[in-house]
Structures are given as structure tokens and as C-alpha cells.
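A quick write-up on the structure given underneath.
One chain of protein is taken out of this complex; the other chains stay put.
Now for chain A:
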């Protein structure tokens, strides 16, 4: 389920479990996130989530109106950057503290509901 889930495969939960490993990995992760370049066009990480899926579409409807508006703004801003073949001026880059997973909890909830529905649908009854 992890591989085919809406959030894709991730080693993060395993790394977060070990304090030492986390401390060692964190600078590399920060370096990688900055290197990926999405922050330079004003994106947050969750803007890059594959949205052509039913579960993510459902999660998107659960954003607050403000979050949905801001997301649309970032998408527009970034596609404009793409047209100009340029990045935003440095003061408009997404700061690391602004790069929060605003969509992830909703996606996880939707996934959990789908898993629960599947569990109930395929339940086998047995006599006590």
C-alpha cells in the first residue's frame, strides 16, 4: 500500500524513529529540499503531490477556502515563472519554515477512510 499510496514511498518514518539517524540526515534533507528548486518558484512541497488521483482530489476539497486560494495562487505564480524561464526574486522564495505539509493530513485521512471501507467490505464474519 505504501508504494501505490497517494504520498508515494518514503523512508522518513523509519528515519524519524532513530534520533541519531535523524540528526545526521536532517542537514542532507534540508540541502536536498533547497536543491530541488521548487521553493525558488514559490511552491510548497505539497503543491507537487500527484493530484490526478481520486483520493487526492477528495483531500483537496477538504482544504479551507484560504488554503485552496493560496494553493491556486502558488500554482499560477509558478506556471508564470515557467513561461518566463526564470525563478522568483529571492525575497519571494518559499522559506523553509513556510514549507509545511498542509495537504498531507487530509490525504492521509482520505487514505485511512478508503482502507477502512475496504476492510469492512472484505470482512469475514465468524461465530463466537
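Basically, a contact is a pair of C-beta atoms (placed from the backbone, for glycine too) under 8 Å apart; a residue touches a chain by one contact, two chains touch by 3 or more; residues count from 1.
We adopt the following convention: contacts and distances are computed from a predicted model.
What is the missing chain called in its UniProt entry, if the choices are "Cytochrome b-c1 complex subunit 2, mitochondrial", "Reactive oxygen species modulator 1", "Trafficking protein particle complex subunit" or "Molybdopterin synthase sulfur carrier subunit"?
Cross-referencing UniProt, the chain left out corresponds to "Cytochrome b-c1 complex subunit 2, mitochondrial".
From the list A:30, A:54, A:86 or A:116, pick the residue that touches the absent chain.
Touches the omitted chain: A:116.
Across the whole complex, list the residues on chain A that are touched by the chain not included here.
The missing chain touches chain A at positions 61-62, 64, 106, 109, 113, 116-117, 120, 125.
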